[in-house]
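The structure is given below, and queries will be raised subsequently.
The other protein chains are all here in position, but one chain of the complex has been omitted.
Chain nomenclature is as follows: A and B, assigned in order of appearance, with residue numbering initiated at 1 for each chain independently.
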Amino acid sequence: MYLKSSYEIRDKYLRKDMLPTIFCPGCGIGAVLQYTLRAIDDLELNQDEVVWVSGIGCSSRVPGYVNFDGLHTTHGRALAFATGIKMANPDLKVIAFMGDGDAAAIGGNHLIHAIRRNLDITVILINNFTYGMTGGQVAPTTPKGLRGTTAPYGSFENPFDIAELAVAAGANYVARWSVFNYLQGINSIKKALQKEGFTLVEFLSPCPISFGRRNKLKTAPELIKWYQKLSVPISKAKEMSPEELEGKVIIGEFTDRDRPSLVKEYEAYKKRAKKAMGWEE
Amino acid sequence: MRYPFPVGTVDFIQGDEAIARAAILAGCRFYAGYPITPASEIFEAMSIYMPLVDGVSIQMEDEIGSIAAVVGASWAGAKSMTATSGPGFSLMMENLGYAIMTETPLVLVNVQRSGPSTGQPTLAAQGDLMQAIWGTHGDHSLIVLAPATVQEAFDMTIKAFNLAEKYRTPVILLTDAEVGHMRERVYAPHPDELELIYRKLPANEEEAKYPFGDIHGDLVPPMPVFGKGHHTYVTGLTHDEKGRPKTVESEIHEKLLKRIVEKIEKNKKDIVDYEGYGLEDAEIVIIGFGIVTRSAMRAVKELRKKGIKAGLLKLNVLWPFDFELIERIAEKAGKIYVVEMNLGQLYHMVKEGANGKVPVELIPKIGGEIHTPKEIIERIKDNLR
Partner (left out) sequence: MRKEVLIGGFGGQGVILSSVILGRAAAVYEGLYSVQTQAYGPQSRGGASKAEVVISDELIDYPKALNPDYAVLLSQQAYEKYLSLVKEGGIVIVEKDLIPNRNEELEKNFRVHAIPFTKLAEESTGLSLTMNILTLGFLVKLTGIVSEEAIEKAVLDSIPKGTEHLNLKALKKGFELGEKALKGEL
């Protein structure tokens, strides 16, 4: 794979008048944004036909930086807005940029139902285990025992595994990587963008300022090492016992299938309706 | 174009059904909703009709998602609607604010039932008036219409779409369980008889650069819908004319919000609508909206038979509110009564309009039944004694 320079990608796809971004030093969102733009560029998607949607949070600021149509909505609701966009104009390709709190807490219900419907959308999910924008509160993804401002003695709740949740709810494609798996990440986004139905690529992404600082993971090298320790490739995980996997996060491709998508199902439904009314054979 | 219901003719249908049919005739092609009494019949009718007219009707996971999908569809270019009642209306407040802030045309129907909370799901009320106008947080404006008959529910749905598109704003059709469920004679016009308004699109790329700028001097920016190559960025954050977030610049916030409020306020003359009966010589004026004005109308007729000079002001538009109209009436009348199915909401607006020029008295009723004409007459006669 030929890699264009990031300047080329930046100049082609970013709105210069929106820069610099709000992202902190060491934040992983910029990297994931770059992977997504590289995937779009590689696939030669028409910039006029792609809409970016987001909710609230650091990662939700992304649609503002990219030179596409974009809808920056309310907290957790991106996928509900996206449902309207895609169903009203199925020719549009819709990408949702979401954070873990946005997608799995306040937007959890919209997430599982968008997946259940198999809405045609690619979700790029930045999982930094915390609420970065509001200052480091614990999230529904925070590993047990790690600290946030609203669980200063270490989280006492069980975290969600968003990728597994997406598989169980019926997504067509689910993958999870850390931001350091850049090639795998780009390839997964490319795969996701080419499929019909619901596709989700989750990225474990560092937030040194709001999350790392409170969990002895202040610097990028510390964080890289921690992610290496934390993540287990899916092939290796298959040979590990549940005890060994305790506290680990599996990375890799979780599912790749082709269930009929919402747009396809609705097209068939319209035909069924017209037939039932005797309007069509 | 083939319609899945009779057009250009009279039918006998429920208010909810009338709203659905009128929406289709107004060009609505996207509906998202969540089941709720007494608004479900709108959704059910949409579910039958939409796939037949190549539109979309989809059941969302809740009312938050319903109005969100409607906003999304509107930006994708479709005339869009949702309908609900009290509990769902409360959930919609979040994204109603988003729709106002992003100047998204949409129609939101509230078939009111008694509240608060689950209340009396099957019975009518008018307790959501203040919520319809002021329910979402922050400074804002929008348009609120109130039908009293099934025919008005039909006609006002078309008007709601026209106003939403013309002023790039959410419009609330504030009806109630009584109008929603009653069946009544309705004339559904043939589409050729209708004057439909569609949102103003940018005339060129230069115009498209200012999705939130008053570039035509009419306070309503052209709407660059998605998929046309405009690369429009829409955000609920305070934004400048180009749509770029500007969250700490107070003058930008003030400019944006003032325009959003003024585009409604300065077009009040075009939007406001009311009907008067016997106002020329009325010493006693009853003011109300929606279903109760039918009781009030009967009461006025009966009072006049008894030689009491009564009149009725039926407000078809509740926001923007014509305070000046109320003041003009207050200058002539001896007394104003406000009839409403709540414990006093319109009352406060009328009192403000009357400006102390005449006593204003409330005739409230809650519990689900509409006022009988007798209840209104007795109250007025008691005071005359």
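Convention: contacts are C-beta pairs under 8 Å (C-beta built on N, C-alpha and C of every residue); 3 or more make two chains touch, one makes a residue touch a chain.
What you see is a predicted model; the values in this text were computed from it and never measured.
Going by the touch rule at the top, give the shown chains the omitted chain contacts.
When the entire complex is considered, the left-out chain reaches B.
Of the listed residues B:183, B:258 or B:381, which contacts the missing chain in the full complex?
With B:183, B:258 or B:381 as choices, the missing chain is touched by B:183.
Which listed residue, B:264, B:297, B:329 or B:358, touches the chain dropped from view?
If we include the chain that is not displayed, B:297 is the one touching it.
In the full complex, which bits of subunit B touch the chain not displayed? Write them out.
Its contact residues with the unshown chain are 10-12, 38, 121-123, 150, 177-178, 181-185, 291, 294-295, 297-298, 301, 370, 372-374.
Note that in this section only the chains that are shown with their structure count from here on.
Report the inter-chain centroid distance for subunit A and subunit B in whole angstrom, where each centroid is the mean of the CA atoms.
Each chain reduced to its C-alpha mean, subunit A and subunit B end up 38 Å apart.
Going by the contact rule at the top, pick out the subunit B residues touching subunit A in the complex.
Subunit B residues touching subunit A: 2, 4, 29-30, 32, 48, 51-52, 54, 56, 58, 60-62, 64-66, 68-78, 80, 94-95, 98, 226-237, 242, 244-245.
Can you list the residues on subunit A that touch subunit B in the complex?
Interface residues on subunit A, with respect to subunit B: 15, 17-18, 47-49, 51, 53, 63-64, 67-74, 77, 80-89, 91-92, 109-110, 113, 266, 269-270, 272-274, 277, 279.
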